[in-house]
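Only one protein chain is missing from this complex, and each of the others stays in its spot.
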């Protein structure tokens, strides 16, 4: 147990959760850009185990519920929260917001607001790595809902056909918005689908993050050797679909039952039971994280808003003129 | 052997082939509307066995290579050839052509020029039948190429989830245009894909049309009881992708080898060997078919072309005014 | 929903008008079904199908998997086979993945098959900015549809029109694309079921005027009305025309109005280039160029993707102040 990764994994999960709580507060304070904020509270195990099993140069795309993965891959909470607030210091200058948050220098090839939209991206990224002889794996993270997007199967087939260093990672939180998985799929065994396309598969359905880490690492390592893989992490979305949703479509009893399956308290109990860390150690970790995230909050709130000219930037390359504003267009016609 | 369906199945296959030969001639005579003519010569077994196993009120959609299936389901060669010639007496008044040929009264919900485009149609048709309590099955026919269209998996999942009377039928002729199946898929076992979505499956990979008929019937009958199915018929595209294609991308030796796997001569040999019909009987059948198809040819060639006003019809319902022609639009502006 | 059986509502939300339209249509025609993501249990992402599951059961109000191409495709197949589906796409942005089924199948079925069959269905969806939804959840893509022969296209702004146009769409034999706006659902207006109702292809002159015609549809109509009020105080009399349907398009009302006012502004929340306003502007010039006193002004969203930051998003689309400003200049 001496070289256990559990503290590291715990810390990652706790950072994710604390971050998401701050996102929620940001909203309550009226400081978030809109309400389309999809929190991964309860779903931290997947980002932590897969995110940690990836290597430094590996890349990834995420779905709309991607804050957690980004945190696990080194996203800076300051710039993340600033982005979610729609501010100038945000990763995307506040133009992308929660659903498009990304840091390309960290290999984050983009969060996507289109369910399934970021999946083929990793196929193309992996084509590049293979062609350029870079030892990198690209991982697509998406929800169980995206298992019903056809583009996933097109992508799986390409990955299998071309033997690409790709992993498809489904964070199955049992719901697509208000629709329970049973009402969205004919057969729940997603691994079978992936297998039929020739992928290595892993199905994680417990709370042991360290074991999930090791198994995920095997899948990712195989992918690096050109055997693409599929990972499904079962979990439960503790709260509503987006910040405004109170989940009236599901039982409170189901919720309270399922919220007991908390990967974070499970990991903390594991550490205590196995004498890896004691309660005080854990409190220290938690406290440091709280301080970190409080600072991020402050950073985001204090970050300035953008100048309106920002609307016109980043549409075309820097060498191209900015698109002409409506105001200029109209005045030119009127002054003709 | 007394109540064998072999003569019937043979006749269907032979009618398909003879029809397709006429399509080819129509082209040579310069009487076809264009060259996007996809012949099913060599692929007659699938349309014959599945087409025959379907009941009278069952419906279907086809891909671009759908003449054979339409013939098997009762399409009138006269109106079919007239359609392929782009003539007024064609099923679609010559406006749809080979790739959109259909007769709705025969349950043909449309041939489609978009690979995979007609697949979800049968899901919706089956939703209707189930809701309206009609005992009908809807079958989507498509090629191996469409196995790589995402919409197929979305459709399979819906059929499985909603327990719809649907069969997905893949006519696997080993090629998508010039691309061999090995270069298009990671794993060739299509049944595994369909199984993973919860479908009954059937894989036909021999020339025995009667046995294929019986097995197909089981799948279709199950579908009628709301257990959707998948049928793959392996075969070989004897000639080019479309009428102009001479298949330079494949070996002549492969072609001549594979053309020996002819379901029609196989059936005729079976009949002779088992004393079902003798050579003279078969010759008679063939001859009748030839006469029938010659007449169709004549019909198509003699059918008049459309008046130009036909361009504007069938865009909106009969209660709506026809779209205004460019000529009228422009002259109105000019005469303003 | 309050009082399903009332015929007149002094004040009803756009959302409830749509719900009521579906409700009334489903009671009349048992072959109408509703299908889409979260339309049943959840009641629709924007609540337009709330409670319909309870009233009509799960055979008729159907939650689908997140499979937009197949949702549209299955609706098409159902429409060809005796049902009259109302399919919902949660965001108009998802036209992207379903344009094949919309434009290559639905729109062309009657034509390709020589008039043998039609696919009478309604595809409901919603677009527009206002919720910081970002580049993929805030677009106005009506131009793609208007550029696709074979489809009816409705974009009502008012509850009464929303009700009647949806009812109408559920009776005609043409496939109809019905685009709502995310910020209209909570807006209110009257609803008179016994009204003749808005027929397809008939614009509504919301405000008579003599100095300038402001032509628009969907949410921008409300901006146009507010601008017209302000302009009135400055002695500019603006005629406000709500197109309501983009196909069929009421060219006559547009042309008649501009021939009278001799000045026009076309408003929309869509991109600028190759847009519905481009079309309307062309029509006005083509037909009224002899009388126009000033060039027609098309005022739309900027020709960039939609930004998330609220301050940027707000100024990305037309503002009432600028509508007033440009109108004044046009009337100068």
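By written order: A, B and C. Residues from 1 in each chain.
By definition in this document, contacts are C-beta pairs under 8 Å (C-beta built on N, C-alpha and C of every residue); 3 or more make two chains touch, one makes a residue touch a chain.
A quick note: this is a predicted structure, and the numbers were derived from the prediction, not measured.
Taking every chain of the complex into account, the absent chain touches A, B, C.
Summary of contacts with the chain left out: across B:65, B:100 or B:227, the touching residue is B:100.
Here the missing chain is touched by one residue of B:16, B:115, B:277 or B:297, and it is B:115.
Checked against the hidden chain, the listed residues C:107, C:155, C:198 or C:224 yield one contact partner: C:107. Only one of A:34, A:68, A:96 or A:143 touches the chain withheld from this view, namely A:96. Interface residues of chain B with the unshown chain, by the touch rule above, are 33-36, 86-87, 92-97, 99-100, 112-117, 145-146, 148-151, 176-179, 183-185, 249, 305-306, 308, 310-312, 315, 323-327, 329-331, 333-334, 336. Interface residues of chain A with the unshown chain, by the touch rule above, are 59, 90-96, 100, 102-104, 109-110, 112, 114, 117-129, 131-132, 138, 150-151, 154-155, 157-158, 161, 313-320, 323, 333, 336.
Interface residues of chain C with the unshown chain, by the touch rule above, are 69, 93-97, 99-104, 107-108, 111-112, 134-136, 141, 143-144, 146-150, 247, 270-271, 273-276, 278-279, 281-282, 285-286, 289, 292, 295-296, 298, 303-305, 307.
Rule of thumb we're sticking to: only the chains that are shown with their structure count from here on.
Averaging Cα atoms per chain gives one point for each, and the point farthest from that of chain C is the centre of B. Here the spacing of chain B and chain C, counted between their Cα centres, is 39 Å. Work out the mean CA point of chain A and of chain C, and you get 34 Å between them. Our note on geometry: chain A versus chain B, Cα centroid distance of 44 Å, whole angstroms. Across the assembly, chain B contributes residues 150-151, 154, 157-158, 161 that each touch 2 or more other chains. Shared interface positions of chain C, defined as residues touching 2 or more other chains, are 64-65, 67, 69-70.
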